[in-house]
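Have a look at this one before I ask anything.
Note that one protein chain of the assembly has been removed; the remaining protein chains are unaltered in position.
In order of appearance the chains are A, B and C, and numbering begins at 1 in each one.
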Amino acid sequence: MTAASHEVSEHHDEHESTGVENRKLAMWAFLSSEFLFFGALITNYLLYSSRTFEQGPTPAEIYDIPFTSVSSFVLLMSSLTMVLAHNALSRGDQGATRTWLLATAMLGSVFLAGQVFEFTEFITVQGMTMQTNPAASAFFVLTGFHGTHVAIGVIMLLSLFGLSKRMGGLTDKRFLNLELVGLYWHFVDIIWIVIFTVVYLLTAVPGAGG
Amino acid sequence: MTTTTARTTTIFRRPRSETGFWSWITTVDHKKIGIMYGYTAFIFFVIGGVEALLLRIHLASAESTFLTAADYNGLFTTHAVTMIFLVVMPMSAAFMNYLLPLMIGARDVAFPRLNALSYWVFLFGGIFLYSGLIFSSVVPPLGVTPGVTGNLDPSDARSFFGLPDGGWFMYQPNAGPAFSPGRALDFAVLGLQILGIASLLSSVNFIVTFFNLRAKGMRLLRVPVFIWMTLVVAFLLLFSLPIIAIALFMVIFDRQFGTLFFDATAGGDPILWQHLFWLFGHPEVYILILPAMGIVSEIIPVFSRKPLFGYAAVVFAGAGIAFLGFGVWAHHMFASGISTVAQVGFGLTTVAIAIPTGVKIFNWMATLWLGRIRLATPMLFALGFLTMFTIGGLSGVTHAVVPSDWQQHDTYYIVAHFHYVLFGGSILGIFGGLYYWFPKFSGRMLDERLGKIHFWLWMLGFNMTFAPMHWLGLQGMIRRTWRYDPSLEFWNRIVSVGAFIIALGLLVFMWNFYRSKRRGPLAGMDPWDARTLEWSIPNPTPVFNFAEVPVVHGLDEFWHQKYGEDKDGRPVRKDDADSTLTRLQEIGTNPPNPVHLPSPSYFPILMAAGLPLIAYGIIFHLSLFGKALIVVGALLSLAALIGWGSEPLEEAHMEPAHA
Amino acid sequence: MTDEHHLSHPSPAQYVKIAVGLAVLTAIEVALFYINNALGLGWINTAALLTLAFFKFFVVVGWYMHIRYEKAAVSRFFIFGFVLAFSLYGVVLIGLGVLAATR
Partner (left out) sequence: MAQNRLRRLFLLATLALVVAGCSVIGIPDSPLNSLDPQGPFSRRIDALFWPVFWVATAIFVLVEGAVVIAAIVFRDRPGRPEPRQIHGNNKLEILWTVIPALILASVAVPTVRGVIELTSCGVDAYPVEIIGHQWWFEYRYPEEGIDTATVLVIPAGREVCATMTSEDVLHNYWIPQLNGKRYLVPGQETLLRLQADEPGEYRGQCAEFCGLSHSLMRAEVRAVTEEEFTAWIAAQKEPAAEPAAGTPEAAGRDVFLNRCTQCHTIDPVNVVVEEAFNGPNLTHFMDRGWIAGGYLPYSRENLARWLSNPPDTKPGSYMPDLALTQVEIDALTAYLETLR
């Protein structure tokens, strides 16, 4: 621990505090605002998926439900590996922490690869681009933003993994780093839970993904 | 305690200077950041004000040709965007930054470097927005097939500068790619996006600061009202900015990447934009007023020598306004054809907001009542706020009567409403705060006589400017109009004269500020006989704020250090009050123990600098140059982030394990 | 470990069990989708899918994000954000005629 942070921490008992670390509180606050962020995107999609357009196809007509189910499963399981990493670190098991971190990053990358595949499929095979109709625009922007979040998460996981080999591992105050990345990661996962159900399963027209 | 700083790798040597140019660039001190916010916002106030003056010169006659239609449209857009996002919000942020730690007895905010980042992002966002004047062009929408000459270059259709001309709420599809080609609006949209990032960062920072850094004993109901309002505003920002972020993303995607969100010909829905914009926009207006209400809640008790009447009610009313404020957005859309149920529902929620607002107004009045009122300049502004804001609020209620709004909507009656709340409310409140806390950051007093001249010039000019607008609006003068009916000329002239009286008042203020900052009388420690903690330390505030972090025993802690009460409940100055002050002054100037402060850093400004580069890149993304800009900007921010991460985390208030 | 615990965190084995549960729920969701395609369950399908999604959401937030073990301050934030987003956008969707027939 550095001199400065130690110094500041001495003042701690002079504060009325929630007892939640600053950075963690900040992360929770930020995540709660992300609901509004993704909410707007989902709203936007739901609006346009309820309309009809001259230009087709719409996403709902061309979903590949089996494929998306698998990638949703992958993302869901990455939450498990993430929480196992967190658990391993709390037990002080550096090796296991690293393994689970890497596993999480891998699962995240698989999910992203799936999304890249899905996009390419939609664009080249099905002929649906962002410019096709508003529903398609909404679909790409929504899942694109989610994908960006996943990608940022993967980068953070990999940086944690990198850090874990340096400077005495992830222990001590770096524990908080892992916890924060974990919170973010799970959040991205729960958003996908909503997207998978509301955006894919509920709007897909019968026959899609047949 | 060991010194291990040297062990950590950093890219740069840590900046060390405490004064001079670099100390401002690298500062993480909330006070310096607050002051920078203040000056920047003030410069923008003059810019936004001059834009308003140009509008008013044009509107002084009905068939004026002072401005072209395009310039007129551009100027009212930049005027509003400037005043709202580059004046009132950052001015409020200036007070929050400066005062939040001081009023809760803390050394700094929770994340000082993040705080610096907010400021730089704001500054670069503002500069980016205005750089559109140079880098963009407004072309009139193409109305002719090639070969038919004529309207590509009509004298009135082209703006001299590249001013964005969609109005501050940029209704779609008019502000979309088809009807507002050219780059001007992209600058506005991306500029707002950047400004939003700045505010979001500060809001998280302030929330954490509020919850975790209050001095020992400062329980929730001992927190000064201004700080409460800071928290409420932070929450409003936290929950409303993501909405506008998405809405702006959609517009920029429409404009740059060919999506069809608001393209009605392809099935896009223009009403969606209105919902998203006002879902943000209405909370935004409370973001603009609540800090001013907080300021007034600090000033009135001090100058009435009475505690704030119904403190808890005032706090809860503030929170209530904010909460209700999320449920009224469609009152801006009463005329846009929303369903009957929606009109009724939103009409009802809108009138409901008058109730908590009324609670605040009446509690302020009750604080005045039976007080011992000193009409010093800050108090004059606070009373100005109280009376002028009420006018604006009441006209707001007349809009909430839905059918009336169908007549009033989009007329100067609305323009009158929102200037009464924005100028008569936010701006008067903010200037009250400037007069009140000027000694705090400068150590000197502003001149009272000039202050009073300023105040009365503004009361005269302000009412001359905005009161006739009610009448003009009811007479059918629509807003955003470049021409109007000659029968309305008389009152428009009065309005225009009023605007110049406001400008004159501001010049008086500027002179007062300039002179007093150098030669004003020294303020001493507690010039107003105030009640809150920030006055328990010397003026100007020492870098470390509190030499000894205070312990709080009640609301108005500082007052109770000076005053007891007799059996009637009247304040009696304690015998040791003077010696308490002397002691506070003494330790404040010569701290008994060494104080460690977060060190300055280069990384916030570097990281912020990446954002406008990315934004330029998006605007010019079709060219190689643009793509390169995106990459360079992203790399710059990323590199700064890595540097940031590898710098020691002085600002993290790590809790010890036994917390 | 710095956060205070009212309850002790689950063990790895419990985490795995939870994950299995989540996987099963997802499988049920997908199955429901196909059943609905075949039979046309109407609002029952919608309600069931939403309930399942909400349940999964709740489990991840509660156990994996440890909100059950957090201070009330934290969970209030989070729930407030969620509820706010849900209600505001719900009203917008109704207003735009998506969730109801009338406009």
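Going forward, a residue touches a chain if its C-beta (ideal position, glycine included) is under 8 Å from a C-beta of that chain, and two chains touch if they have at least 3 such contacts.
Computed from a predicted model, the values in this text were never measured in an experiment.
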Counting contacts across the entire complex, name the shown chains the missing chain touches. B
Can you say which of B:Leu133, B:Leu450 or B:Ala467 touches the chain missing from this structure? B:Ala467
Which residue, B:Gly267, B:Pro540, B:Pro591 or B:Gly626, contacts the hidden chain when the whole complex is considered? B:Gly267
Can you say which of B:Arg219, B:Arg374 or B:Arg449 touches the chain missing from this structure? B:Arg374
Interface residues of subunit B toward the undisplayed chain are 68-70, 73, 140-141, 143-145, 148-151, 154-157, 166-167, 171, 173-174, 179-180, 264-265, 267-271, 304-307, 309-313, 335-337, 340, 343-344, 347-348, 351-352, 354-355, 358-359, 361-363, 365-366, 368-375, 383, 386-387, 390-391, 394-395, 397-398, 400-411, 452, 456, 459-460, 463-464, 467-468, 470-471, 474-485, 487-488, 490-491, 565, 568-572
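FYI, only the chains that are shown with their structure count from here on.
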With contacts counted as defined, which of the two, A-C or B-C, has more C-beta pairs across the interface? A-C
Rounded Å distance, subunit B centre to subunit C centre (Cα mean): 37
Where subunit B touches two or more other chains at once, the residues are 211, 239, 269, 272, 276, 655, 659
Where subunit A touches two or more other chains simultaneously, the residues are 18-21, 25, 29, 32-36, 40, 47
Subunit B touches which residues of subunit C in the complex? 1-2, 4, 73, 81, 84, 88, 92, 95-97, 102-103
Residue numbers of subunit A touching subunit C in their complex, please. 18-21, 24-25, 28-29, 31-36, 38-40, 42-43, 46-47, 50, 65-66, 69, 72-73, 76-77, 79-80, 82-84, 87-88, 90, 175-176, 182-183, 186-187, 189-190, 193-194, 196-198, 201-202, 204, 206-207
Touch list for subunit A against partner subunit B, complex: 1-9, 11-23, 25-26, 29-30, 32-37, 40-41, 44, 47-48, 51-55, 130-131, 133-134, 137-138, 140-141, 173
